[in-house]
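After this line comes chain A, so read on.
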Amino acid sequence: MMLAACVLIPAAVAALIAACHRRPNLREAVSLAGAALLFFTVLSFSQAVLEGARPRLLLGEMLPGLALVLELEPLGLLFALIASGLWFVSAVYSIGYMRGNHEANQTRFYVCFAAAIASAIGVALAGNLLTLYLFYEALTLVTWPLVTHHGDAEARRGGRTYLALLLATSLLFFLPAMAATWWIAGTLEFEPGGILQGKVSGTAAALLLALYAFGIGKAALMPIHRWLPAAMVAPTPVSALLHAVAVVKAGVFSIVKVVVYVFGADFGREAFAWLPWVAGFTILAASVVALRADNLKRRLAYSTVSQLSYVVLAAAILTPLSLAAAALHIVAHALGKITLFFAAGAVYTAAHKTEVSQLDGVGRRMPWTFAAFGIGALSMIGLPPAAGFVSKWVLVSGALEAGHWLALGVVVASTLLNAGYFLPIVYRAFFREASGEEHGEAPLPMVLALVATAVLTVLMFFFADLPLAFARKMLG
Partner candidate 1 sequence: MSTVAGHYSYWMTIVLIVAGMYILIARGNLMKKLLGLAVLQSSVYLLYIAPAKLLGGTAPIVAQGYTVYSNPLPHVLILTAIVVGVATLALGLAMVVRIREAYGSIEEDEILARDRADDDRAPDGAR
Partner candidate 2 sequence: MLEHVPALQVALPLVAAPLIVLVRSRRFAWLATTVVSYLCLLFSIQLAWRVAASGPVSYAIGSWPPPWGIEYRVDALSAFVLVAVSLTASFVAPYAQRSIAVEVARDRQYLMYAMYCLSLAGLLGIVITGDAFNLFVFLEISSLASYVLVALGQRRQALMAAYQYMLMGTVGATFYVIGVGLLYLMTGTLNLVDMAERLRAVEDARPVLVALAFITVGMGLKLALFPLHHWLPNAYAYAPSMATAFLAATGTKVSVYVLLRYYFTVFDPVPLFSHLPTEEVFVALSVAAMIVASFIAVFEKDVKRLFAWSSVAQIGYITLGIGVDNQSSLTGSIVHLLNHGVTKGAIFLLLGGVALRAGLAALPLRSLAGLGRRMPLTAFGLVIAGLSLVGVPGTAGFITKWYLVLGALERGWWWLVAAIVGSSLIAVAYVWRVVEAMYLHPGDAGAPHRREAPPAMLAAAGAMVLLCVYFGFETGFSVGGAADAAAFLLRGLR
Partner candidate 3 sequence: MTGDLVLRIVAKLLMPFMLLFALYVQFHGDYGPGGGFQAGVIAATAIVFYAITFGLAAAQRMVPERLVERLLAVGVLLYAGVGFAGLALGGNYLDYFVLDPDSVHGQHRGIFWVEAGVGITVAAVMLKLFYMFAGRGRDAGDA
């Protein structure tokens, strides 16, 4: 019952927001209260799940033998916690952003936002592949109005790319992959140890994996990463929560789920042999693009593309340690990247600057914002004292354990590249002379939010045991 509440709370929030569209204050209060309520509801499960419980809820049978099921397992809980917790933070942030920039259609914005969270939570709690697919598609559709929020030609173009790539991949690859899985295994349930074990092998298995890996377009493996930069036409809170946390994490989360619960951690390595190459290529290529991007949000977007592939890479190595690293990196990257986006939005709101080359000296005018930005950047690069270090550490250990030299090389190279495109921003912001008209920090809610996520990023470095415990629990 409580499980259903997890999906119903944001859905109800969406309905309530729509109902009180004439009263902005009430609307935002509902949004905040809903987010807090959701976070604590999810949190209340954590103890039980850590002890090995798997709360399960049958929503009804959609097709004969194919039910809609919600089931909470450690990885899903982790994702749900991140999504709901950061929803609260970004709800605070959006109040500042949306009012600060006088955005139109704010009600539609908040409604879709809450609906997107409902879908993301649904993805997190999905107990089988069909349920996952259902919420995955729903997530694509409800975020489309957010991407095209401005309604101008640029937004239309971005929205087209966004929807075309995400829907095309899920329809062309994900759906057939799912049908094939059902046909081969006779079930779509997520089971520890996988459902395809011993039923498919060799080229067929590799092909099936490819269908999944490219079918889950939200994981932004190259060459289907283009939707993510296209989605950057959206208002910044959307980019921050959805295109750094909810949507993209739903993608890599789905991939980890498929790897762990459909193929199984003990599945033959041969089928997975090609995936690290693609992931590694994506990591490096996206970093190179990020290096050359001048638009701040575009640079962040390509950084996201590259970071997402860390998760895929970790999952593809297929050792217990690397799978744990995949789970950890989902959390670590979420915290770090949302901080960076928040900072980007704050700069836009306060100074109306969008390009990296315009950022000279902004750090001195907005010290809080850029301190947080620095911490986020450290996390991306993987340096202490930020969360990114933890996941990278575990990933490297996993790669060493498996003797996976390719992964090791990629991690080292990309760390250098990351440093190459983040540190200059921090340098510009603090050590160059400012120009243009005077301005201060962004509105208070925004600063509060971005400081909070920065603090969380640091905290995760010091208290890494907790997420690690979840990640280990995932493997049984």
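As a selection rule, all candidates are chains of the complex that A comes from, given by their letters.
In the analysis below, a residue touches a chain if its C-beta (ideal position, glycine included) is under 8 Å from a C-beta of that chain, and two chains touch if they have at least 3 such contacts; residues count from 1.
These numbers come from a predicted model, not from an experiment.
Among the chains 1, 2 or 3 offered as candidates, the one in contact with chain A in this complex is candidate 2.
Interface residues of chain A facing candidate 2 in the complex, by the touch rule stated above, are 60-64, 68, 130, 133-134, 137-138, 141, 145, 148, 151, 155-156, 159-160, 163-164, 167-168, 171-172, 175-176, 179-180, 182-183.
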